[in-house]
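Note sheet for the following structure.
The other protein chains are all here in position, but one chain of the complex has been omitted.
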Amino acid sequence: MSTASTLTTPPAWRLPLLVLAAGAVSFFALPDQLGLVTRIAIMALLVLSLDLVVGIAGLATLGQAAMFGAGAYGAGLFALHLHGDPLLGLMVGCAAGALLAFLTGAFVLRYQGFTFLMLTVAVSQIAASLVQRGRDWTGGDDGLTGYTVAPLLGQFNFDLEGRTAAIYSVAVLAGACWLARRIVNSPFGLAVRGIHENRARMAALGTPVFLRLLGMYTLAGGLAGAAGALAAQTQGVVGLDSLSFGLSAELLVMLVLGGAGRLHGALIGALVFTLLHHTAASINPYHWLFVVGGVLMAVVLVPPEKAWSWLRARLGRPQAGRQVTGRPEAGPQDAERAAEVPR
Amino acid sequence: MPQTRDLSLRTRRRAAFSTAGLCALLLAAAFGASPALAQSASIKVGIVAPFSGPFAHYGTLFRNGAEAYVASQGGKLAGKTVEFIYRDTGGPNPGLTRTLVQELIVKDKVDYLGGFVFTPNALAAAPLAQQSQTPMVVFNAATSAITDRSEFIIRTSYTLWQVTVPLAQWASKNGIKKVVTAVTDYGPGIDGEKAFKSEFAKQGGTVVESIRMPISTTDFAPFVQRIKASGAQAVYTFLPGGPPNLGFVKAYNENGLAKAGIRFLGTAETDEYDLPKFGDAAVGLTTAFHYSAAHPSAANQKFIAALKARDANAVVNYAVVGAWDGMHVIHKMIEATGGQRDGVKAIAAVRGLQWESPRGPVRIDPKTRHIVQNVYLRQVQKRGNELVNVELQNFGPQIDWGLDK
Partner (left out) sequence: MTLLLNIALDGVAYGMVLFIIAVGMSVTLGLMRFVNLSHGAFAMCGGYAAALMVREAGFSFWLALPLAVLATGLAGAVIEALVLRHLYRRSELDQVLFTIGLSFVLIASANALAGPQVQLIALPPLLAQPVDLGWRTLPAQRLFVIAVGLAVAAAAAWTVAYTRFGVWLRAAVDHPDTAATLGIPIRLVQCASFAAGAALAGLGGVLGAELMPLEPYYALKYLVLVLVVVAVGGMGSISGSLLAALALGTVETASKYLLSGWGSLPFFLAMALLLAWRPQGLLRR
């Protein structure tokens, strides 16, 4: 199974190029909505980091917002107390996210499945409580404000129209896409994908499973932290909502919407969901929930490949086999299949 | 093998499906971006408030107050039509607020900003108002430090220092020597706690315990028990309007605190939006606040009539008044600038502005740009079938004591 997917992984430069192209198009097509473009780029980066953990490593997590928040507060505090340079702040945010991921991952990665999921929730809620408690440092519920970000590369001011912010975010996103693709294609990435598919077998082969997963979790934390730094720098404020459970849940929804495991799905999911929220919310705040809820249910209930295979059958092509989606874990799926027998 | 193909088919098909949707949305957004029939004679006011979520009532109240004001002026302000653009923050969400305000300024090119229920949202918008020189009128957010963040901010609501200082003075004069404070652990709540403690100490009283309640609390029974156990004669409290306020006051009533002899010293807790929900148990609660719907003045009667003319069931409370007076300030700014976009001139024109608001005589403090107003001592009483805040005493004009340091 894995050999086929190795052969079909696209080269590392393709996705970043697409991102840059999309960024350029939106820059010229929507010159007064660059704030939205920036927001989409930041969300896309965050969901990309989630894809590394959920899609590649196969670890469903609801705590990615903690790393995002760590990066945001890290970069914000850095700009407030030490230095306003955005690139340095970006590195600080990245490091903060990676550090938090490393420290918490060392604990939570010892568990699996639902337990792991709930522990990630606990970690992010504890982080949120600590940030709220430390309001003298973080501003608590009022948010961290009052810091100024120096011009990018010493020249480009963060202007009101958001031009610098948009170019900056899209560029960082493109770089992260390249990095993510390289990681996924590397031997390390292959090992992690192997662990996703069959943990026992990889362990039997001698792969240090825990260390590989911790490594991927940390890298994803770094990317999430970078997204947080971008958010802090382009928005001028860091709120407690950046660590919320609601954000983590939204990220997961965006990822599954776009398709987990292929990296570009993360970007598409973030794009579609954010655009949907933005356009629908300006029409009627509650109707947007009807729309999004309906879309989510439709995407799951009417799996596109069922329609696809029906179409192929009509056109006389051989039908694709029965779908197998998600993680090929032993145990629960067997139980499900057995339970469905008397129909 | 079919599995891999299906996997890539699935994600590719999903990608195609999503991309189709995305193209449609991009088109919609692009069309939205082009300004439609820009009327140069109309003034654009962007109102930023929650229109969804547990605090959605604020958005509706702002809308009612703002639109009623314009209607009461004959539909135009200083001869210009006013176009309201409403944006939903959903709650305290500074990142989203910043994006919305940026769009309002850059894309919609609003002349004035209004609204702002939550402190973090107001703080997030302040740098944008400053950079773009757009006057920003805060209809609600009550932390003192907000008006310091930009010279273009005017506030027509209140601050905790403003309403708490006279309350502390009154409490001390009325034989209350020991008080316990119970506030929500966020900006305005902490302001209120500080204000009460400092003023009460100045008057010779003691605050025996300071309880801070997490903002997400829904079960207030433990806090009410702590208040009972503290041995104080009264409890000073502040919570955000909506579910927290409702929960706390109900817990106060249901756990027999009044019977235990612990007086209630509140500020915004008995506002007319929540008041009917407490039932008769709320009779006798004492608060110090700047607006009561039962305020006996001609201006207030006109205000209420204007609101009821648009909607007979409209709620009349401090949030609506904040929007009404906020629009009055914007009205004067439009007058002073002749409808042109000039933030500096607009702000200069309204520093020191005085007028008779539905709440009483008010003016904009030229130094702090915050509204100076009368604060009243009120008590909940039953009039007919309704619960109202009856003004017992007028503490006189109060400034924002939090900034007067």
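The first chain written gets the first letter, and so on, giving A and B; residue counts start at 1 in each chain.
As a convention for this text, a contact is a pair of C-beta atoms (placed from the backbone, for glycine too) under 8 Å apart; a residue touches a chain by one contact, two chains touch by 3 or more.
A quick note: this is a predicted structure, and the numbers were derived from the prediction, not measured.
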- Note on the structure: Per the whole complex, from B:R226, B:R341 or B:R363 the residue touching the absent chain is B:R226
- Query: Which residue among A:V19, A:C177, A:L247 or A:A260 touches the omitted chain?
  - Reply: A:A260
- Using the touch definition up top, pick the residue from B:L246, B:L265 or B:A349 that touches the left-out chain. B:L246
- Item | Touch list for chain A against the chain that is not drawn | 54, 60, 107, 111, 114-115, 117-119, 121-123, 125-126, 129-130, 132-133, 245-246, 249, 252-253, 256-257, 260, 286-287, 289-290, 292-297, 299-301, 325-327, 332, 334-343
- Item | Interface residues of chain B (partner: the chain not displayed) | 52-54, 56-57, 185, 211-214, 216-219, 221-223, 225-226, 228-229, 242-243, 246-247, 250, 254-256, 259, 277
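To be clear about the criterion, only the chains that are shown with their structure count from here on.
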- Query: Centre to centre, by mean C-alpha position, how many angstrom separate chain A and chain B?
  - Reply: 35
- Query: Which of the residues in chain A end up touching chain B in this complex?
  - Reply: 1, 4-5, 8, 29-36, 39, 132, 140-143, 145-146, 160-162, 231, 235-242, 257-259, 261-262, 264-265, 268-269, 271-272, 275-276, 278-279, 281-282, 285-286, 295, 299, 303-305, 307-308, 320-325
- Message: Could you list, by residue number, the parts of chain B that touch chain A in their complex?
- Response: 1-11, 13-19, 21-22, 25-26, 28-30, 32-33, 51-52, 56, 87-88, 90, 92-95, 98-99, 102-103, 105-107, 119-120, 123-124, 126-128, 131-132, 143, 149, 185-187, 214-215
